[in-house]
Structure formats: structure tokens, C-alpha cells
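For this view, one protein chain was removed and the others were kept in their places.
Here the chain labels run A, B and C in written order, and each chain numbers its own residues starting at 1.
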Amino acid sequence: MKIGVITFPGTLDDIDAARAVRYAGAEPVALWHGDEDLRGVDAVVVPGGFSYGDYLRAGAIARFAPVMTPVVEAARGGMPVLGICNGFQILCEAGLLPGALLRNAGLHFVCRDQTLRVERTTTAWTGGYADGAEIVIPVKNMDGRFAAEKSTVDELEGEGRVVFRYVNGNPNGSLGEIAGISSADGRVVGLMPHPEHAIDALTGPSADGLGMFRSVLGSVAA
Amino acid sequence: MARVVVDVMPKPEILDPQGQAVARALPRLGFTGISDVRQGKHFELEVDDSVDDETLAKIAEGFLSNPVIEDFTVRRIGA
Amino acid sequence: MARVVVDVMPKPEILDPQGQAVARALPRLGFTGISDVRQGKHFELEVDDSVDDETLAKIAEGFLSNPVIEDFTVRRIGA
């Protein structure tokens, strides 16, 4: 199975995401922001970083990159897409996920080992977790505060599309402690914390993040 | 050539921690009488006369601001 | 009560990476005719009538901006 990992100018966690894909047993395929097609991949990871410096607004410039056209098209067709941090911000800007991510309530960049509850295990990226599982993976961002209109949040909650929730403290003031959400069909998932930094206890707080990259293997095979 | 100013502000119902931090700091610095502060972005564009208002609105709405969370205003200054 | 607007902009000779990023992106999005973009901050303050212009200038200069790299303007809107 091939999983594409996109690099925009300013993407930082692409090598980590590719490593996580490898650890999970899949083949990472490097996708460049200027690519017009997805090189035959079965799923796509939009990794973290500061694409285009995040100067205007996190994700605002990257969403217009050529590679995003096939990504949006494939996602609408059911291809699994995972947006991590800046990737999540890009997916929101691109309209694949609702809401927006604003400056952390504390106004500082926050990097900490964060406990998350897995609220939904029927997405392409969380099938391997137990319902309600608590996992520890790093959160690190400047603009991680999830915000949306009340009706949007009600819809997300009502349809069970909140995939991850912060527990033991909300690092950025997100509405409803929301750390990650999914599209209605559960194929597109975006989250602020970084599963690709939690694949090995040597270099991360746990190996809990590997579950996301493993889950997608099952979801595509099925 | 015209100068165009676009101001982008967080929607009133969206929490604005940056503005709040300023409002909280002012009394500490000895400035009283400021009851509320909101912080947004200010853009100044040098624009060709060929660019019409509709295009400017598109740029402001579709790119310089995110309508989910922000409002914007566009002003032309001088000509 | 008055509304006061403070705009803070990078000085002309100072690098403005944010404005540059926007300027570079516009043509890629199909918008031409914009030759320069600068990005700054826009503050809206609710101010008691007792606060005079001098105080506002002090706040703008000493706190909302750093005169080493930024210029500011203060405007009162309405009364």
C-alpha cells in the first residue's frame, strides 16, 4: 500500500510522517506541492509545519497549491486523507473539513505531551483503536484553537464526527476540547496533535500515534 | 495606481485572545479608560487601476480573510 | 465613549515577510495587477472620552508598536 506525504514549501514534519508510514508497514510516496496528480497512492497524509510561513493565516496559501486539486477530488471520492496540524489547517481552509484553527488562547506556541481520547473509531484513520482509548501524543502549534459556528459544532457533535478530544487540560482553548474531527464519511480526518512524533518511545512520549497509520492499512484493504 | 486598504477582524462572536491580552495589559502599564480591544490585520495593497472592486472583494473574502471566523472591509485611498 | 483605530505597519525599509508572502501568492491565484502588499496590525479600542490624544499616542507608540521597526497611525471614529 502506498501513502502519499505532501511537501509544501515550509512543511516540516514530512520526514516524520514518511517514517511513520514506513513503521506502519506501508510505502511512503513523496508528493510535491506542484504535483498535478497523486502518483497512484492509496491514501494521503498532509503533514505539519509552517507552509509558506503561515504568514497570512495557517494553511491559507497552501490550499491553493496545485497538488490540492487532486487531493480534494480524491477525498471527495473516498480516499483516506489525514491532515496533521498544519495539514489539518490546510484541509479546513480547503473546505474538506469544517471550522478553522485560530491562535492558541494562551497566545504562545505550545509543545507538550498531550493525552487525547479517541472518540470515534469508525474513521479510516482510527479503526485500530479501542473506543474511548486514551493516547499520549505531542501537540505543538501556534494556531490550534478549533473554532466554528455553533451550528457546525452541533453538527459535528451530533454526527459523532469529533474524533479526538483533549483530556487533562486543553492546550489551546479549542471549543469542546476538540483536537480532531472527520468528514461525514469518516475518510478525511484532521487533528492538531502529531501522531507521527509518537511512533517510538525513544524519540516520542509513546508509540500511540502509530495506530493511525496502521488503521488506514485496514481501511483501504477493506 | 491606487492604494487599497483591507482590514480583517475576528468576528464579534469569536474569542479574540490577542485583543484581550492588550486590554488586560493596559491598566498594568498605567493606562485606564480603555474598555475593550480587538486585534485584527491591516493590509495595504498597491493596486493597478484595472483592478475593479469586485476583484478586490474576492481577494479580501476568499484569500485575505477566512469567512468562517473573520469579517473584512475594503477601502480605496487616493487614486 | 469613542472607537479608536490604531494601525501598526512595518516601516517601509523593514522587511515584511508576511506582505511578501501574500504578494507572491496573488498571481498564483490568478489575481494580477497588485504590485505590492504590506501587512500590519489593526487594533480597535473602545475608549473613554477622558482619554486624550496624547495618551493614545503613548499607548500606540510604547505598547502597540515598537518604533524601532514599526510606524503607527491613530484615528478616532465617531464619538
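Convention: contacts are C-beta pairs under 8 Å (C-beta built on N, C-alpha and C of every residue); 3 or more make two chains touch, one makes a residue touch a chain.
Keep this in mind: contacts and distances are computed from a predicted model.
One subunit of the complex is not drawn; among "Sodium-dependent bicarbonate transport family permease", "CoA transferase subunit B", "Monovalent cation/H+ antiporter subunit F" or "Phosphoribosylformylglycinamidine synthase subunit PurL", its UniProt record names it "Phosphoribosylformylglycinamidine synthase subunit PurL". In the full complex, the chain left out of view touches A, C.
Set against the missing chain, the residues C:1, C:14, C:29 or C:57 yield one that touches it, C:14.
Contact residues of subunit C toward the unshown chain are 10-17, 20-21, 66, 68-69. The chain not shown here touches subunit A at positions 9-10, 12-13, 15-16, 19, 49-50, 52-55, 106, 108-112, 138, 140, 142, 194, 196-197, 199, 202-204.
Everything below uses one rule, namely that only the chains that are shown with their structure count from here on.
With centres set at the average Cα position, the gap from subunit B to subunit C is 9 Å. Averaged C-alpha coordinates give centres for subunit A and subunit B that are 29 Å from one another.
Of all residues in subunit B, those touching 2 or more other chains are 63-64, listed in ascending order. Contact with two or more other chains is made by residues 56 of subunit A. Those residues of subunit C whose C-beta lies close enough to touch subunit B in the complex are 1, 7-9, 19, 22, 25-26, 29, 31-48, 50-51, 55, 58-59, 62-64. Interface residues of subunit B facing subunit A in the complex, by the touch rule stated above, are 10, 14-15, 17-18, 21, 63-64, 66, 68-69.
On subunit A, the positions that touch subunit C within their shared complex are 52-53, 55-56, 61, 64.
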